[in-house]
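Excluded from the complex is one protein chain; the other protein chains are retained at their positions.
Letters A, B and C mark the chains in the order given here, with residues in each chain numbered from 1 onward.
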Amino acid sequence: MRPTLKKPERTPDGGAERTVTFEDRAGKSLLRTEGVYKQFNGVTVLRDVALDVRYGEVHALMGENGAGKSTIIKIITGVYEKDAGRIMIDGEPVEINDSHDARRAGISVIYQELSLVPALTVAENIFLGQEPGRYGVTGRSEMRERVSALIDRYGFRIDPDAVVDSLGMSQRQMVEILKALSTDAKLVIMDEPTSSLSTAESERLFETIDLLRQKGVGILYVSHRLEEVYRLSDRLTVMRGGEVVGVLDHDEIVPKTVTTMMIGREIRDANARRGYKIYEDNVLEVSHLRYGKLLRDVSFKAYGGEILGIGGLVGSGRTELVKCIYGALRRSGGDVTYRGAPVSKSIGRNIRAGFGFVPEDRRVEGLFPALSIGRNITVASHDKLSRVSVMNKGAEQRWAEEAIKNYDIRPRDRGYRAANLSGGNQQKVVLGRWLAREPDVLLLDEPTVGVDVGVRAELYEYVRFLASRGSIIIMVSSDLFELTHIADRILVMHGGVFFEEFTGAAATQAAVLLAASGQHTDEGVALI
Amino acid sequence: MSVRRFFGGAWGQRIVILALIFAVMAVAEPKFFTGSNASSVLFAISIYGMMACGMLFVVLLGGLDLSVGSMAAVSACIVAQITMKSGYSGAGLLTGIVAAIAASIAVGVLHGLCVTYMRMPSFIVTLSTKYILYGVAPIITGGSFIYYPQEMDSNSAVNFIYSLGNKRIANVPMPVIFFAAVVVIAGFTLASTTYGRRLYALGGNPTASALVGVRVRRDTVAAYVVSSLLAALSGIVLSSVNMQAGQTLAQGYEGSVLMAMIVGGINLAGGEGTISGAVFGALFAGLINNMMTLLSVPSDFQKAVQGAIILVAVCINAYSGRRAGRVKLPAAPAEK
Amino acid sequence: MKRAMKIIATILTIALAVSVISSCAPKESDAGDAPVAGGIALSGKDIRNDPLKIAYITLSTAGIGNRMHELAYEEQLSYYPNVDFQFFDGEYNPDRQRQILNECVTQKYDAVIIEAMGTEELNRAIVEAEEAGIPVITMNSGASAIHTLHIEGSDYEIGYKAAELLGEAINGTGNAILLDVPAEQKAMGRMGTGFEEGLAAKFPNIKLLEKPGIANWSQENANTAMRDFLTKYPNPGDINIVYGASDDIAIGAIQAIEAAGRQDEGILVFGNMGYPTGLQAVKNGSMFGTGFSDIYLEDTSSLTLALYFISAGINSISAGYTKTPVISMYVPPITAENIDSYIEVSHWKQVPGVFTS
Partner (left out) sequence: MKLRISTRNVRKLVSAGLVVVLMLVFSLSADSFWNWRNMGNLFHDAAFLGLIALGLSFVMTGGGIDLSVGGIVCVTAILVSRFGTLGGSSVPGVLAALFAVLCGGAFGLINGVLVTRVRLTEFVTTLATGILYSGLGLLLAYRDNGKLSGVIVPKGIQNESFLSLGEKVGGTGVFLVTYIWIALSAAMYFVMRRTNFGLHTYAIGSHSRSAGMSGVNVRRIKTLGFVISGAFAGLASAMLTANMTAASASLGNNGYEFQGIAACVVGGIALGGGKGDPVNAMIGAIFLQTILNGLLKFNIQAYWSYVIQGVIIIAATAFDTLFGRVTHMLRERRSIAGREAV
């Protein structure tokens, strides 16, 4: 049923000024959460979380993956039910159990994958579902009028009649924001908005955010990027392990403090690997790799027996780098050689030559939902399980059973449909598919995203075992703990090149995080 | 395997449906259970059964091949025309068959290229080639029909053609033997060869298939070639059954093949379906027609009954899909 | 900007419509002159010299019958080089035949011969053609609207005749099976109805066991249906006579009988149309008989009559018919006795690649 929206209060002059503005409320408390708890099948994900966002304020929210950021947002926007605690808007407690309640309370959210309809124009998208006009006839003129009013008021530069399909990413985000404002949103939550934006587009987004702030709209800005948070936010809440660690004012935001708050004590994990054997002969060399504007000039060597971690922010081209090596993307320049011989452009030949690739997006690029666990595991190894292209079913079954046992995939039933597996088990299936082949070169892209801690440790074990057997492991990861504890050597990407390399002791999480934002640790405190 | 899961699974349902049919026929027309009836049902479904095995390769990829009927007609016309022109010589027959096979491969490759390189929807591509082939058939025969001469003795080529369709080995008609052979070979290919494994992967998730080394374009083209090839084979066998070849041979067979697929529980969005499904679908359709004839259902009733049964089968498949916890793949053919 | 585009699109649509209205040539008056009251003058065209256009709208050009039409008309028209004779494919679709008939009126054909797909569906188009001065001759299944001539090698009669012959051959007692036309074409092909009514009228104690419609007139569907009946009536003598709506259907039944190994039970199979396969089957004794629709004769007579109407400038309107004249062509049943003479008469031998015995 279409949400019944309270009609926007008509300003007296009845002119274009239709929606209410909040300049007058700047500084007053807009959103406050108190004592919010949340558990997911036994695991406490949020513990006594308190957030406070004011009108006319950009409030940043930072924290490592799995710190509970997205969970609290999903609770505020009614996607999840909170187990305990209160949410207050303008000081009064509010019940939010679905997205319509959230919208009615003036809360709107812009996720990374936007919820726009490509074939419709900007104006149509903004008013989709609540078109003005009578008797079902879309009041196009009124719609365009109100959109232009919104655009002028917030100083956006966008044509209401442009089809969304023809817009760039930042413009689409502007449309998403306009859509929120058109429903008199008081609070706009942005989740990693700049991850797929160019620097120019990010600049435009920052201007937009400043405009919103001047109009008194509250903004909750979730990001990993320190310099953005420093530049934009009035206050910053840092979360770790499901708890709010602290709230910093603008001038308290210093890289050192922020990173330590995010990471906690610099715990040196006992079983961090020491002393691994390098197999000089098993070498993969990448020289002057270019891919569009994303990878400008990337060169490095990776040796057998070593786990090479690739750090960097989302959008720094790490996935593209790995895909260029694997043959999934056609590189614009430079070359890749393995044991001296150039790596082929055909994925099939590379696999037979000993390459393996665990993709980042399990659902789309890794799993075959309609097939069984067994088939998902053996799908990459038909060459080893068949003679004259006839499958050896016995060998196939044994191969699958062994992988299920080795990598502890649950349920232990070869015929079970992969679609019904949990996230962790799905990842284990995709990983098991490659580990079972004992590849000479294993490329991993964010292998432990969305996997619980227990499974994560197992995955590290298997990867380490493979490295110890002399294989090259290249692991792209945004998980600082993973980089600093699992990888033996870390290359951090920034601006299309390798910005910095860390080995051994120098590889502290803070240093890596800073490098990812293009900061060398010894360059003093001030950020750009 | 728990009983409930068994009956939830595909084979469980099929046994229930068969049991239902046998029960009805046991009461209404016991002669249903004679050996000759079984052979006549198998004979009736052998032609479009072969086509169904071929089209299954394409359906597994979420595509469709509406041109199988016209392809059968064109191949039959090619064989008939070349054989006739060569005075019904053995060499003429051989060249005819080779030419027909070459033609079907060419059409299959055309379909594959249009679907992969041009990314055109297979529904429209094969609908167009259906019209084109329907028009090409009379151009090949220079008119309408070619009749194979009746008298058998003198001519070895004509004998061979006649035997293709009408000979019986151990009282089993040749078309049924061809059908069985196609089922075994196609079944083996899908169930136990690397190509079969890749097809199921490709149908389920084309992006992931590319990342595990599947050559998406080559395997897709191969699937369309198999479909046209088997359509050609069934066309040649059908023309030898009727000892004639022409434009309207196997007209509308693509409809029966689609029915067999749907009833056989094959997901037209791709990624799911087995040869046993296609065979059961064809068998079920054949049994229904056989039942209707034996129970002398008036012919103007038969089309409505057929439509109703297919609709019920569609509901059963959808329902069992959901109940067995299967993930419903995207409704539209996956080639978007 | 959007508005500019809308205007262009609508202008385009209006332009199309306007061009239709503006190209308004004067309404066609009929070709021939107005009929002269009282006196009868040859007011039509000179069929030897004037360029004429005659159309033949078939049920479908896919059948073998079409090869005989081509032979018959080409031979006759060798005397009339000035006649442009055109075959049209009706695709077993009355809507398609209606469009083609309208087309003939537009192209001012001088005469139209049509195997109407249904007795009602083409009335309006036929009347329009007649009003445009075009004589319309319907073959086999006619049309209820008044038109110049209806020639029927009537299916009904040959079906009735077949019932008589088959009934006598089994001395009036036994069981019969009718393999009829496809269900949706029952209105058009009435040989099955003729057989059924003939049997009921003449042989009360011959029981009609089954009368299914055979889809697409196809031999393999008839084969399948007959196999099922052989299963249903397994004992010798259960089935005595089988009537097929066409030779293809009858031969399908014969194949089924042979496949079931019951060919020597003396089941008499009767076909229809008298196409090459049917004639050969009667000749080699596997088929009891068939109805011989002499397409060559029908075509030559329809052509000669068409030429007559053109030259006399007659059609149902100008002649003021109140009923459509009907000529029934005698459709001789063919059995073993007269098969040889009919093969000679049937001209099928002249059609290449068809009759090799």
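Everything that follows uses one rule, which is that contacts are C-beta pairs under 8 Å (C-beta built on N, C-alpha and C of every residue); 3 or more make two chains touch, one makes a residue touch a chain.
In this text the structure is predicted, and so the values were computed from the model without any measurement.
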item: Left-out chain, listing which of the shown chains it touches; value: A, B, C
item: Residue touching the undisplayed chain, where the options are A:Ile89, A:Ala102 or A:Leu116; value: A:Leu116
item: Selected from A:Asp165, A:Asp383 or A:Asp413 as touching the chain missing from the view; value: A:Asp165
item: Residue, one of A:Val137, A:Ala341 or A:Val453, that touches the chain absent here; value: A:Val137
item: Positions on chain B contacted by the hidden chain, ascending; value: 114, 118-121, 123-125, 127-139, 247, 255, 258, 262, 268-269, 298, 300-308, 310-311, 314-315, 318, 322, 328, 331-333, 336
item: For chain C, the residues touching the chain missing from this view; value: 1-2, 4-5, 8-9, 12-13, 16-17, 19-21, 23-25, 27-28, 61, 84, 86-89, 91-96, 98-100, 102-103, 105-108, 117-124, 144, 183-187, 190, 193
item: Touch residues of chain A, complete complex, unshown partner; value: 1-3, 99, 114-120, 124-125, 128-131, 133, 136-138, 140, 163, 165-166, 168-169, 194, 196-201, 225, 292-296, 312-317, 493-496
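Throughout what follows, only the chains that are shown with their structure count from here on.
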item: Comparison of A-B and B-C (more C-beta pairs in contact); value: B-C
item: Chain nearest the overall Cα centroid; value: B
item: Separation of mean Cα positions, chain C and chain A [Å, integer]; value: 72
item: Chain centre separation (chain B, chain C; CA means) in Å; value: 33
item: Rounded Å distance between chain A and chain B, as computed from the means of their C-alpha atoms; value: 47
item: Sequence positions of chain A contacting 2 or more other chains; value: none
item: Footprint of chain B on chain C - complex, ascending; value: 60-64, 66-67, 70, 180, 182-184, 186, 209-210, 212-213, 216, 218-220, 223-225, 227-232, 234, 248, 252, 255-256, 259-260, 276-277, 280, 284, 353-354, 356-357
item: Residues of chain B that touch chain C when the two form their complex; value: 29, 31-32, 34, 36-37, 40, 43-44, 47, 84, 138, 143-147, 149-151, 166, 168, 173, 238, 241-244, 246-248, 251-252, 289-290, 293-294, 296, 299-300, 302-303
item: Touch list for chain B against partner chain A, complex; value: 192-198, 200-201, 203-205, 207-215, 271-272, 325-327, 329
